[in-house]
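In this view, the complex is presented without one of its protein chains, the others remaining in place.
So, chain A:
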């Protein structure tokens, strides 16, 4: 089941998905490589598992990762923190128009934001708008009972 919970006034910050109802990536992450391993002499290996296992775990920082992050900086044309919270459209427009200016003002913004960030590490203050929720397929719970 997929339920977007609503906390606070402006929609929930926590996306929820029930067991077995998430994406394949969720299922793979949840179940693979977990659980009791049965003795080799009674078990019969079943094919088709190892491949998935390998695909499920490739999170190693590499030059490729670094380049991708840097590209993101380029692509997103990330502007200083002070401008966050504007609607996307405005943000895009200002990004294009104020590139030089934004970078020039960076040092100053950093000083002002620094304090807020330190505070935030202990318990980030709530602010800003909602994330888009991905639609997930709903699952019907198939019940096994005593």
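Assorted remarks:
Note that a contact is a pair of C-beta atoms (placed from the backbone, for glycine too) under 8 Å apart; a residue touches a chain by one contact, two chains touch by 3 or more; residues count from 1.
Just so we're on the same page, contacts and distances are computed from a predicted model.
Here one chain is missing from view; checked against "Sugar ABC transporter permease", "Gas vesicle protein GvpFL", "DNA modification/repair radical SAM protein" or "4Fe-4S dicluster domain-containing protein", UniProt names that protein "Gas vesicle protein GvpFL". Within the entire complex, the positions of chain A that touch the omitted partner chain are 5, 7-8, 12-22, 24-39, 42-49, 51-52, 56-57, 59, 61, 63, 65-74, 76-82, 84, 99, 103, 106-107, 109-110, 113-114, 117, 120-121, 123-131, 139, 141-146.
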